[in-house]
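Everything below concerns the one structure shown next.
The complex is shown incomplete by one protein chain, all other protein chains being positioned as in the whole.
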Amino acid sequence: MSDKLLKIEDLVVHYITDDGVVEAVNGVNIGVDRGKTLGLVGETGAGKTTTALSIMRLIPHPPGKIVSGSIELEGTDLLSLKESRLEKIRGDVVSMIFQDPMTALNPVITVGDQIAEAIMIHQKVGQSKAAQKAREMLEIVGIPGNRAGEYPHQFSGGMKQRVVIAIALSCNPKLLIADEPTTALDVTIQAQVLELMKNLKDKFQMGMVLITHDLGVVAEVCDDVAIMYAGRIVEQGTLEEVFNTVKHPYTEGLFNSIPNIDDRRDKLKPIRGLMSDPYNLPKGCSFYDRCDYAMPVCETQKPPKIHFGETHFVECHLYQEQQDFKLNGGKE
Amino acid sequence: MSEVILQVKNLKKYFDTPRGKLHAVDDINFSIEKGKTLGLVGESGCGKSTTGRVILRLLEATEGEVFYEGVNINELDYEGMRKLRKEMQIIFQDPFSSLDPRMTVSEIIEEPIKLNKIITDPKERFERVLELMDLVGLSRRLMNTYPHELDGGRRQRIGIARALALNTKFIVCDEPVSALDVSIQAQILNLLKELQRKLGLTYIFITHDLSVVNHFSDDIAVMYLGKLIEKAPAERLFTNPIHPYTKALLSAIPRPTLDKKVEKIILKGEITSPINPENNCRFSDRCNHAQDICRASEPPLEEVFPGHFVACHLFKE
Amino acid sequence: MSNKSEVIATENLIKTKKRSQGADVWRRLKKSPTAMIGLGIIILFLFMAVFAPMIADYDDEAIKMNIKERLQPPSSTHVFGTDEFGRDIFARIVWGTRISLFVGLISVSIALSIGGFLGAIAGYYGGRLDNAIMRVLDVLLAIPTILLAITIVAALGASVLNLMIAVGVSNIPGFARVVRAAVLSVKDEEFIEAARAIGANDFIIITRHVLPNSMAPIIVFATLKVASSIMGISSLSFIGLGVQPPTPEWGGMLASGRAYIRDYMYIVMFPGLAIVFAVLSLNLIGDGLRDALDPKLK
Partner (left out) sequence: MTRYILRRIFMMIPVMLGVTLLVFFIISLTPGDAASMILGQEATEESIQELREEMGLNDPTAVQYVRYMGGLFQGDMGRSYATGKTVSSEIAQRFPNTFVLTVSAIFLSVLISIPIGVVSATKQYSIFDNVGMIIALVGISMPSFWTGLLLIIAFSLTLGWFPSGGMEGFISLILPAFTLAIASTASITRTTRSSMLEVIRQDYINTAKAKGVSKNVVIRKHALKNALIPAITVIGLEFGILLGGAVLTETVFSWPGIGRLMVESIQRKDTPMVLGSVIVFALAFSVVNLIIDILYAFIDPRIKSNYS
């Protein structure tokens, strides 16, 4: 476990609202190796985006608050940095792509200027040099450089997302955080953008945190996977470990919920119930009331972290006594 | 012998835009048998939702006919249509905007019953509402809550209950699960399937997600820029797609598995919109195999195998 | 499936139930101290308007000239002092409340019903009807509200009735716009389509679905418009086109007191404050309502 690019430890983030405290992230531990891609998977409200924004230190405050934990980027603790230092890191060492390309670009600034801005800030070059580099970046993401003078509304959704990618990569970041980068796109456009991202990831040699709810996207792009539920990482491992030897009941439930396109007789087995109220998380395991394997201990005690080898672990009571517990696969 | 419940003939829907006529639905034909599901698949702007709405006359057709149990619904007057609406219903994509935020769950489910005077006795009506809530798996204690207090999955169940409240036989499901999380999506899909079995419903299932309809549909029709480009029994469409767009669409779906790797077909270009379209194959500018003929004339929809229709010039070669 | 006892059991379970949405809005409104202050002030004004005869005698204190007591500074007998004719300023302010609130409410009602109707059908039916209505309103909007009101009163002559007509008519285009925008924002929601799909006709759709869901901005706008109408009424009276003397009206009191400001500034101070408090309180309530009715804040 050496050479970590990003290391998050015991991250806790709360949103303090009039109706109470939302425990969005409760003790997340993840790491990203240089040049590797971690898929952060979960459903709405799992805390994925909050985790990502915490790395950027862009949690809206108030109401958001990073309560405790540490986020180290190349050994530097981001949580202790001053705003002025953070501005030097953002866009240069770590970049972020947001979910909705339709709203992620400033409507009144040309796309060329929006790309050039980051270059001018971080590479201390003049306007014409930056504009030149911006055009190159556009070409890299597959847009003719002569469109640099156009405004975002003149581009389609897929093209906009390419521009957003160009902005994020303009200063060769070491870490890219991509928050559902293809969710808002059509399937054939998603395929184009994913292809582009895979190529660029190799070309730019960067680490990546890919946030998604789509295990299919993970299978295509990621090296490692972390499954998030109710603000915690419930299972983590390499792509093979998580996909081939599913350990956590929630992960299993996710897989069983996805319609299998290649086998139409495959039965859908949804996870029953709903995610717990984030204002009022249960005392024990958050997945307890939806879990088919739940035991009395799950209701009262937080599940322990159980390791299977160096990289694969789950947080689940099932494996505490019997390490070799087998999930039944959900297929009757 | 199964009977055809709905037949669509040469249906067209054009919209006026500042830049010209938008051919949202352009001369499409299909039919559905009773108790079956037709999956209507395509990406944004292909006209699938417009088709669904024209079928229910929520939008008026520009040209063409829709027959429901032999009746041409485009010729019905308001009263006639109102009678038919008791049988033809719709479930919407967005569980957040399809429910009136100022009505409670029970009021929403009750409205169609009251409006169409199906049950006039309030006590009996109340019972019927509870029965419908049971049917779609909504806990009875939620009856006086407002939609905004509930999650997407439950809201979608309300929408389903409303659609079933009448004497429903036919439902247009317009992307009913695409706004939901995967685990909830599976719950709703299973519910819809079970209801179909129990009540003998016929569905048009509109979606952009082929993997969802695979589970669901007997037949699948693929649309691209207002045109129906391929239609086949589901089994056949998935194993033996013919149109290059269908092939690309199928391959583009990310598979959540590490074993069977499917070769991806990456299309060039973007989806445009069918404003004042030329007489050519609408897919020709993105198609990896396009020939001169594709750019010169529009391919007709032809039956290439029994039940399998394709609109592509290249298949003949 | 469900037997009677189960139904009854459920009924009992639900009895506690159905919070009305009005109560929800009130609960949120109560959280805003400024809105509550506004509400307090306006209730005070309403109280003054309703019970004016018990507070001060109209003929004796507000109308009758009393030269012996002219231009008295505030004192225990005349808390706000007396004007140039020796009339009690406090009594005139109390009676002026009636005029201001009454004319304000009536003219907003005129504007709301006519403008609201035009806006609703323009927004709901769209197309040519919408175009025709909006072009006519564009003409009305091209003349600044208060100038339109002045023109109307100038032509019809100054009277309370004409004042209401003038202020009401000049506010029609504003209401039409707001109602139209509100209807437009609701009209394309899927629940309207859903209502059509279950066989609801236009009347049911408009009254049961469109209007209830577009009420929030209209209520806020109407509240703010009562405030600005009160201001408009005093403005017209100030330039001699509104309520005619000796009828007490705040703007008119300022106009006639103007000549005495050098030595008797309280003459203009109190009527002015009355206008400010009345307008401010309604603005506070309007702002509070805007937040309380906005579902986005939830």
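To keep things simple, chains are lettered A, B and C as they appear, and every chain counts its residues starting from 1.
One rule holds for everything that comes next: a contact is a pair of C-beta atoms (placed from the backbone, for glycine too) under 8 Å apart; a residue touches a chain by one contact, two chains touch by 3 or more.
All of these numbers come straight from a predicted model, not from anything done at the bench.
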Quiz item: Who does the absent chain touch among those shown?
Solution: A, C
Quiz prompt | Residue, one of C:69, C:84 or C:287, that touches the chain absent here | solution = C:287
Quiz prompt | Residue of C:40, C:53 or C:157 touching the missing chain in the full complex | solution = C:157
Practice problem: Please pick, from C:171, C:235 or C:256, the residue that touches the omitted chain in the full complex. | Solution: C:235
Exercise. Could you tell me which of A:26, A:50 or A:95 touches the chain that is not displayed?
Key: A:95
Quiz item: List the subunit C residues touching the unshown chain?
Solution: 34, 135-136, 138-140, 142-147, 150-152, 154-157, 227, 231, 234-235, 238-241, 251, 254, 258, 261-262, 265, 268, 271-272, 275-276, 279-280, 283-284, 287
Practice problem: With the missing chain put back, which residues of subunit A would touch it? List them for me. | Solution: 56, 58, 83-84, 87-92, 95-96, 98, 100, 103-110, 114, 117-118, 121-122, 151, 153-154, 164, 167-168
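The rule is simple: only the chains that are shown with their structure count from here on.
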Quiz item: Between chain pairs B-C and A-B, which one is joined by a greater number of C-beta pairs in contact?
Solution: A-B
Quiz item: Between subunit B and subunit C, what is the gap in Å from one C-alpha centre to the other?
Solution: 48
Quiz prompt | Whole-Å gap between the CA centroids of subunit A and subunit B | solution = 32
Quiz item: Which residues of subunit B are in contact with two or more other chains?
Solution: none
Quiz item: What residues on subunit B touch subunit C, complex-wise?
Solution: 53, 56, 58, 78, 81-82, 85-86, 89-90, 92-94, 97-102, 104, 111-112, 115-116, 126-127, 130-131, 134, 140-141, 143-144, 146, 148, 159, 162, 165-166
Practice problem: Give every residue of subunit A touching subunit B within the complex, in rising order. | Solution: 43-44, 156, 158-159, 186-192, 194-195, 213-220, 239-240, 243-244, 253-262, 264, 266, 268-272, 274
Practice problem: Note which residues of subunit C are touching subunit B in the complex, please. | Solution: 1-2, 7, 10, 13-14, 17-18, 21, 189-191, 193-201, 204, 209, 212-213, 295, 298
